[in-house]
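Okay, here's the structure, questions in a sec.
Note that this complex is displayed minus one protein chain, with the remaining chains in position.
Each chain carries a letter (A and B) given by its place in the written order, and its residues are counted from 1.
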């Protein structure tokens, strides 16, 4: 489906951020992931669990049930399912029918995010979690902002498109992070088998009032923006501000913000958006004098969320359209191509183990 | 359609509760019954009438018209239709075109309910109205609660399923009528051609706070729950509380509540739910000391209404699913089978008179 080719939706054999750590606890949380209702909760030991979100008996949402020990209990007829998906109790009978179990989803907690694998569990290798490539996120020395979350009323690839073409900073985010001629500056493109990277060096950028106020940067700066896409839904990179004229190969930036975005299909026309950022300890100490204005950061993301929702609205009301590709889209089109290749590989393997033996080039920045 | 077989919706040649008496008067009421808009009102003599709810001239809803004498007048161009459906006046012409009439639906008022027959009027035999089988409802000596009504945002058979499997009392209604191990107690199943009955005897049941407060029952009790399904949409029975250890074949219950539920398809994915209860005069006198808490009774039904809505929500968002049948479902599956048999008989007869000569076993309890 647009903006991918007809019939293609999303790859399943990969890790997606499904929830923030703080959202999942001893009360069940329902969330649609790739068109399937999933229920999330924590065991008594605190381990997060993801199970199919619909009771196989009568279809009641388990997100409306309750947690008992390490199990979720259906709120309708009381079937109890343990964290491994097996049914351990049915109030109305002694024996458990063989098919009475819930699909389980591999779920791994890294930092404050819960990564879920919607596809074949046998293929769920933790080493493939894309944040392994960006140690900053899990390095406790770096100071992270608690992750933000949006339910976006638009298909996930529109949000990937957004993150793969940063020329929109100059327009959509003109008042905040659009400082310097991002749109007019050509990017350097790097690419591996399942990742790609865009790097822009913007000399002598005039920063916005927003950057001045929220980040304490005053004069013109040299700015380096990098964003790496670990297909199909993770984006990490940095937004670095150097004193104008600095030797950015050797000098230390005045401000080095690492950024992390995770995009997860919810339904065919909606997605989940998780985002956070991190600064190194030195920068953090400096920024204490200029405490970050969280409200303003929310403003940036809200602009993107609304833009995706508006595009989806027109797709729904007026149908698909013929895109005019620009030079700035080369990177985003490669990203779509990468996502499509993943989907096609899954479709052609029909359950066979896809070739994930390829080297992981998208290592830390 | 789920939970019935593909393509099967609802039988038409049968009586359904369409409205409460108090809802229908000298202002037209529109209600969808089996996917058709129907308009209800009363003649000057007070007789309730059910006519097709859409003016055949330009499709305006007659529920937005007004009542004039015994007729409903369309609010758009003023066509007047009498209670027998014929058009008696057109403001813009003298003659009435032959096809200008409304379909009428047989409608019978029993107690505070209006029973409607959506199918072939020639087959509408009042003797088939299922409340004939439970004289309590129309016996003035029994003290009835005025009927409650809910529009349920879920397909009607989900609500039938609910009423055919009372093991949900232990879980969904744990705080109110779930006292005693209803789920763990096997039911006795009885069945006739168009009815079925479930009876449970629960000795030494600990009652809930809600029963204590709202019904004045204190100690452990022996409880008998019976519910009879007169397909396709009427359920009647009793909830009897005996002193623990009583001879329930001979002793008089401390409390004998008769219950009545009517389920009527509105659209493919919504239904109407009517419910009431009755107590005998002696019990009523006793219960005066413990006036019933209507708010709490509403809470019970609201739990069911929300549960059906939640199941429908997942059916809409995630599609049908593979059910795991339990032992407790034997009764409910027979109920689905009975409803399906009625639909199939209608489809195969293609308008021929179905065989309703079968004996009516579902007599009064």
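We adopt the following convention: a contact is a pair of C-beta atoms (placed from the backbone, for glycine too) under 8 Å apart; a residue touches a chain by one contact, two chains touch by 3 or more.
Here the structure is a predicted model, which means the values were calculated and not measured.
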Hidden partner chain, touching residue among A:165, A:224, A:256 or A:280: A:165
Touch with the omitted chain, as defined above, among A:14, A:225 or A:311: A:311
Hidden-chain contact residue, picked from the options B:15, B:32 or B:201: B:32
Selected residue (touches chain absent from view) among B:60, B:149 or B:284: B:60
For chain A, residues in touch with the removed chain: 161, 165, 167-168, 170-172, 181, 183-184, 307, 310-311, 313-315, 317-318, 321-329
Contacts of chain B with the absent chain, listed as residue ranges: 32, 35-37, 53-54, 56-61, 64, 73-78, 90-93, 97, 99-100, 267
